[in-house]
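Yeah, one chain of the complex is gone here, protein chain that is, but the others are all in their spots.
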Amino acid sequence: MTQIQPRRNYLGALGWIWAGNYKLERYLYIFHRITGLGILLFLLLHLVMTTVFRVQGKEVWEATMEVLHNPWFKVGEYLVVVAFLYHALNGLRLIIQELGFALGRPRPPIYPYKDSLRRKRYWTILIISIVVILCVVFFYDFIAGGW
Amino acid sequence: MDKQVVFKVQRYEPEADGNPHFQEFKIPAKRGMTILDGLIYIKENLDGTLAFRSSCRMAICGSCGMLINNYPHLACHTQIEELRSDIVTVKPLPNLPIVKDLVVDLIPFFNRHKSIKPYIIHPDTKEMENPTAEFVQSPQALEALLQFTYCVKCGICISACPTSASDRLFLGPQALAQCYRYCADTRDGGEEERLTVVDKDHGIWHCHLAGACSEACPKGLDPALAIQLLKRRLIIQAIGLGRKKQPASIVTPPAEVKPKIPFPEFTAKRTE
Amino acid sequence: MRNTYLWLAQLVTGVLIAVLLSIHMVLMHLDAILSFLGVDIKDPTSWHSMIERSRETLWAGLYIALLAIVLYHALNGLRNIILELAPSAATERIITWTIIVFGTIAFVWGTYVPIRLLSG
Partner (left out) sequence: MTGRKHDVVVLGSGLAGLRAAIEAARNPESDVAIVSKVQLMRSHSVCAEGGTAAVMQPDEGDSFELHAWDTVRGADFLCDQDVVKRFVEEVPKEILLLEHWGIPWSRRSDGRIAQRPFGGHSYNRAVFAADKTGFAEMQTLYDTLLKYANVSRYDECYVSSILIEDNSFCGVTAWNLTSGEFILIQGKALIIATGGACRMFGFTTYSLTATGDGLAMAYRAGLPIKDLEFVQFHPTGLVPSGILITEAARGEGGYLLNNEGKRFMEKYAPSKMEVAPRDIISRAEITEIEEGRGFPGPEGLDYIHIDLRHLGADKINERLPMIREVAMRFNFIDPIYEPIPVRPAAHYFMGGIHTDINGATPMQGIWAAGEVACVSLHGANRLGSNSTAECLVWGKITGEEAAKYAAKHKESPPFKETRLKEEEARVFTRFSSKGKESAYRLRKELQRIMDSQVGVFRTGSGLKEALDRIQEIRQRLPDIKVTDRSRTYNTDLLAALEVENLVDLAQIIVTGALARTESRGAHSRRDFPNRNDDDWLVHTLAHYTPEGPRLDYIPVTITMWQPVERKY
């Protein structure tokens, strides 16, 4: 008799984004990943820009800056700022919590169960509100700076 | 709550060589009926070929984990009523290979649990082989690990964890939490051995605190917390602040002995 | 302990980036708000102020450090993500080396130019 192999059933990278009806932290995680990669992309572009255009001299540089003041680039830049803010603040939370702080102590579970992350949800709420506030501040700046 | 509920069950027959597909069953649901009861009803009355695991039907053996309406849970621990829907989709747990229908292969998962040395490692081997007295452990010390001993090894956290979704080699929340459980035990002296196991590629650092494991765990464990506490131990060791733990010692015999409680009266006691 | 050190570095660089990049971002983008608060930093993106900054050792040093730190942080993060796709051990090694080489090139590229301008 030939041996039947169990069928593979991994969700794969899709499972990072959505695997079920989960709540907040699961999505904070994937946003952290997406923003991280997003800023990385920006960093590379930024690097190319600030070097390539710089070596070509003052005219080219100023022409580029002119282009960059175009509203569409501004919006892109704004998104990078938001992503960065989110990644930075959530990153700080991760650093604190992954070192085992601000999660509480393990206690015997009492039905109905509440895990530590849910008990400490005000952390995540805090981050989200700070991000929102800072976004508004930046947004103001974009408007004041002229689109 | 007497009503008809439709169960959409994912079927997969390995010997027929087909692909997983859904089959629908209509079930009369009563108040107090669990998903497992529903599946048993299907098996006994509608289609005997349906395969699923179950044993204790009281949420303690860990056999019946499955994906119910896109949320992993124990079938015997989910009331049909609380789903508040007339259609229930039941699928095998993701991130684990499927054997048949709702049965998944957990052997690799057990092996990962085994790899973190889930047993007490104590330097005093003589005492370990032939105990003379109990180790002292305060209720507070017990509390620090108690919840992690409640793990029923159901694999639900694996199907919730995003890292496990793509990384087949990832140790997974269950094994990591058990690693913490044994390291945190005051009776244990095997922390160093265990830390080298979790600190490797596809090890503990691929946990990004997504927290889905804690959210989904049907027994109220908080593997996410255990993993972070374990990370703290690793970092402390890495920057050289770790102190070697002294495993607990046995109780000293009590100074005074209370009198035996009086023996109840009975008839003729024979001499031996 | 290798992985632990890698992550520890990720953590430390994360904190450093938070500090350094905040300074950078505030200077670059919050000029309106800063001037509202009474601090005038002129137009930060103009050619003049940029060259000015890259001539000052403090600023230049800061930017070079920031670049190194960010590159480590981001590329190590990227590597972690790729490793989670569970490739074979061989591909894993290739990935690691590609990332190291890429990082070095990016770092040299990003520092060479400012230094040339500095001396030029």
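Letters A, B and C mark the chains as written, and numbering starts fresh at 1 in each.
One rule holds for everything that comes next: contacts are C-beta pairs under 8 Å (C-beta built on N, C-alpha and C of every residue); 3 or more make two chains touch, one makes a residue touch a chain.
None of these values were measured; they are calculated from a predicted model.
Shown chains touched by the hidden one, complex as a whole: A, B.
Among the residues B:Gln10, B:Gln79 or B:Gln237, only B:Gln79 touches the chain that is left out of the figure.
Only one of A:Ile4, A:Ala63 or A:Leu79 touches the chain withheld from this view, namely A:Ile4.
Note on the undisplayed chain: of the listed residues B:Lys8, B:Lys43 or B:Lys200, the one touching it is B:Lys43.
Residue in contact with the omitted chain (choice from B:Ile27, B:Val99, B:Ala177 or B:Ala238): B:Val99. Listed here are the chain A residues that touch the chain not shown: 1, 3-4, 6, 108-112.
On the side of chain B, touch with the chain left out of the figure occurs at residues 13-16, 32, 34, 43-45, 47-63, 77, 79, 99-101, 103, 105-107, 110, 113-114, 117-120, 122, 127-129, 131-139, 142, 145-146, 149-153, 178, 182, 185, 187-188, 251, 253-254, 257-261, 263-264, 266-270, 272.
Just so we're on the same page, only the chains that are shown with their structure count from here on.
For the pair chain B and chain C, the distance between C-alpha centroids works out to 43 Å. For chain B, residues touching at least two other chains, in rising order: 166, 168, 231, 235.
Residue positions 13, 33, 98-99 of chain A are each in touch with at least two other chains.
Residues of chain A that touch chain B in their complex: 4-16, 19-23, 25-26, 29-30, 32-33, 94, 97-100, 103-111, 113, 115-118. Contact residues of chain B toward chain A in the complex are 12, 14-15, 20, 67, 69-72, 92, 94-99, 104-105, 143-148, 150, 159-160, 162, 164-166, 168, 208-212, 214-217, 219-222, 224-226, 228-229, 231-232, 235.
Residues 163, 166-170, 199-206, 231, 234-235, 237-239 of chain B are the ones that touch chain C when the two sit in their complex.
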